[in-house]
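A single protein chain has been omitted from the complex, and every remaining protein chain is retained in its original position.
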Amino acid sequence: MLEESYPIRTDLALESQERLQKNKKEVRGVRFFEKKEENGVVVSTVLIETENASAAMGRPKGTYVTIEAPEMIEEDEGYHRDISMELARILREMLPVKTVEKDLKKGLEVSVLIVGLGNRDVTPDALGPRVVDNLFITRHIINEFGKYAFADEDVSRVSGIVPGVMAQTGMECVEILRGVVKETKPDFVITVDALAARSVKRLGRTIQLTDTGITPGSGIGNHRNALNKKSVGVPVISLGVPTVVDAATIVSDAMTTFIEAMSLSDLQKLDEHERQELARELLSPQLNGLFVTPKNIDDSIKQLSFLISEGLNIALLGNKEEGRSI
Amino acid sequence: MLEESYPIRTDLALESQERLQKNKKEVRGVRFFEKKEENGVVVSTVLIETENASAAMGRPKGTYVTIEAPEMIEEDEGYHRDISMELARILREMLPVKTVEKDLKKGLEVSVLIVGLGNRDVTPDALGPRVVDNLFITRHIINEFGKYAFADEDVSRVSGIVPGVMAQTGMECVEILRGVVKETKPDFVITVDALAARSVKRLGRTIQLTDTGITPGSGIGNHRNALNKKSVGVPVISLGVPTVVDAATIVSDAMTTFIEAMSLSDLQKLDEHERQELARELLSPQLNGLFVTPKNIDDSIKQLSFLISEGLNIALLGNKEEGRSI
Amino acid sequence: MLEESYPIRTDLALESQERLQKNKKEVRGVRFFEKKEENGVVVSTVLIETENASAAMGRPKGTYVTIEAPEMIEEDEGYHRDISMELARILREMLPVKTVEKDLKKGLEVSVLIVGLGNRDVTPDALGPRVVDNLFITRHIINEFGKYAFADEDVSRVSGIVPGVMAQTGMECVEILRGVVKETKPDFVITVDALAARSVKRLGRTIQLTDTGITPGSGIGNHRNALNKKSVGVPVISLGVPTVVDAATIVSDAMTTFIEAMSLSDLQKLDEHERQELARELLSPQLNGLFVTPKNIDDSIKQLSFLISEGLNIALLGNKEEGRSI
Partner (left out) sequence: MLEESYPIRTDLALESQERLQKNKKEVRGVRFFEKKEENGVVVSTVLIETENASAAMGRPKGTYVTIEAPEMIEEDEGYHRDISMELARILREMLPVKTVEKDLKKGLEVSVLIVGLGNRDVTPDALGPRVVDNLFITRHIINEFGKYAFADEDVSRVSGIVPGVMAQTGMECVEILRGVVKETKPDFVITVDALAARSVKRLGRTIQLTDTGITPGSGIGNHRNALNKKSVGVPVISLGVPTVVDAATIVSDAMTTFIEAMSLSDLQKLDEHERQELARELLSPQLNGLFVTPKNIDDSIKQLSFLISEGLNIALLGNKEEGRSI
């Protein structure tokens, strides 16, 4: 299920960037910014600007923004609210529309289809479906009653779908989405998905947003066909949170640390890919299909899905005082 | 949510037929057959053959087959198997393809999209989604490996989708299905839905199959736009099980019985519609949004969804000895 | 499953009181107060003070307080908070301890076992288990770390249990609770249960608190043995919310209204019990095991369980600014 061809398994552009930095490779066409906020939240941006850079990073040209917040899965409503607001701000900047209202108190007037990718019945893969469960859906109301239903304020046409995974539907996600987009004509699509990270410290603590859509092999459920403007028909923004680490990855990490600590000079010449292969060989095939997750993953998915749907609600409909979620 | 214009709320053609019989109205263009089987199962067929008959019955021209089995929600695997087989047989006869293999041990070679209508989070409305959960989905396997994956036997391309309800998606079901059908091109669609019955004795004990698709106002979730060949693009077979009775209906039933028992001659002149209106008036608005369900509805939905998905699996893929369900 | 011997099926003392009033019977030993609050919430108190009154009311001597709030199942966090606070205030007054801190900002220092009665797998019966899921449990923390764990503030020892129903456990609830109470020695027990109401307008909109424990035949799951100080070993406070109405009840109600509206003088002589029997006869046995519930019962149970657990958390631990729930 994991893509064999992809050297180091990560869905985070930030982690690919870190790898380059660590190996002291500088790649032309990749730019990187980082901003630390008062509450400990770190927002970093990776820009992949050329085809060469795209090849080196193993992912499409575009903008990748990462929000890292150590306490994202703790129970703290105020803190969650801060992250939801940050998420809303970043999302508005990324939207493929000409000018966007910056004041979060006001809503937008776009038409968007939000897609909850992943498998509702596999806990670490259920993030996308759960986010869609908590969205404030408006398209059918506006279609029937117009903006009057919302006191004439600006309010986006929000629709949502949980397409399911191929084993459940027999269809590629892209087939379903292309059909639905043609019929319902949103301005753009936002996908939400659970990701695989490289580092256990990012599990449940990082949100990645990108304007490039979903690339093959991404997501823990390995959605094989790209979801992007070309395949779906309208621009695709992807939002994801790492919820698992491939079991082979943590073994490889441990060995890297070990080799360095032991000063095993010959082995230090192995590059990361070779070490990962070594890890697979040593333990294979036992590690196939195994993932590392936090024990409290059921709770984390619940918290994260509230937080993200709140961010999406604020970005699209504005920050109304009254809480909308439970 | 209930259709005001529809005189007596039932999704079962059999119940409309019973009403006509009771009122001693004979309608040209309606034919009716009934077959009692050894194990107590009754299979009845209502044929609506003319536009006049369609108007009188309040539903489209077509074939409506009903399986009534008193113990459908009891836990008895053998009995369930019998009903699944019966369901498979009836379904094969109704398929919109030229010639169909009658031997249930053999599979078919059709391409079908099965749609689980209803709301997964409202127990009595969750039948459709749960049936799709238990289907044997093959389309993606055949697309990738061909019939080789199934030892070259005849095997249908089965795909499935749970579109969700409008309050969750902001989209009409018909928009989603039309899009998905255009992209994936099944030969026909089968919808599965929870229905509203007229009589409490039918709750969870009746399966209706029809080749006319879903009509407006049907289903407990009231899917407003028709799903049929015209709107979806390919023929639509609808399969449904009544899981609720409108609360106003049982009050109306009680009053009818009461009026007759008391020989209240003036009141006996009221027709059914007038009695239902009277019931609504007497108790309204308290009865709005209230439904009557069996206390064990959660269990019943579980049992029924296994039974129906088994019937669909057998109809489309043949009756392999090994159980597939659970 | 319904108690045959009990004339009119209701778990609400308020409804028994209303019946007496309607029949213009005044019963010595029953006192009744009502308080309407600004936000539309009505709090009524029924005191049953003598054995005669107990017999007439069909329930034990004691205090029965009812909170009626029409919007209890709407999504409005501020309103919910108001009701949680009201519930906490009433609960504190009812606690079987000598003097109780009235300031809700401060916690208590009692030891309490909270019991979630009912069946987790039957939606309208799942209220009790869901409330326990959302409680702030402290007993094990205080046992291990003392009050230090809570900055030396007053904090109750809260424990919780979901005993399950007899069909799942093979044991009476009272057997389980008596055993657990002997081992863990709480000062008192609070039970939370889903109730059956007489009137559909009270479904999901009423909370009843009583210091008499649970009486036989109460609750939709019909817990047969009383849970009270005598049977359990410590005082039992019961908290319940009606989530279903017996199907026979709404038929009986309709007929009563009908008989009165039609001025059917002979029939007006029937008392309520006779009408209920008539309703059962007319429709029986079809109505057995059928309940009337709102269509959105799954959502209502979720909302109500948050609201009630919040009330219990505030009553026992004090109203800390930070939200604890979700």
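Should a chain be cited, it is by its letter among A, B and C, assigned in written order, with residues numbered from 1 in that chain.
FYI, a contact is a pair of C-beta atoms (placed from the backbone, for glycine too) under 8 Å apart; a residue touches a chain by one contact, two chains touch by 3 or more.
Keep in mind that what you see is a predicted model, and the values were worked out from it rather than measured.
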Item to check | Omitted-chain contact residue, chosen from C:I161, C:L209 or C:I237 | outcome: C:I161
Next on the checklist: Considering the complete complex, identify which of A:K22, A:K35 or A:K295 is in touch with the unshown chain.
Outcome noted: A:K295
Checklist outcome for this item: Note that chain A touches the chain not displayed via residues 1, 121-123, 199-201, 203, 220, 247, 250-251, 253-255, 257-258, 261-262, 264, 267, 278-279, 282-283, 286-287, 289-299
Checklist entry - At which residues does chain C meet the chain that is not included here? => result 121, 132-133, 137-141, 157-164, 166-172, 175-176, 178-184
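Rule of thumb we're sticking to: only the chains that are shown with their structure count from here on.
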Checklist entry - Measuring from the mean of all protein Cα atoms shown, which chain centre lies nearest? => result B
Next on the checklist: Roughly how far is chain B from chain C, centre to centre by C-alpha average, rounded to an integer in Å?
Outcome noted: 38
Next on the checklist: Quick check: how many Å separate the C-alpha centres of chain A and chain C?
Outcome noted: 44
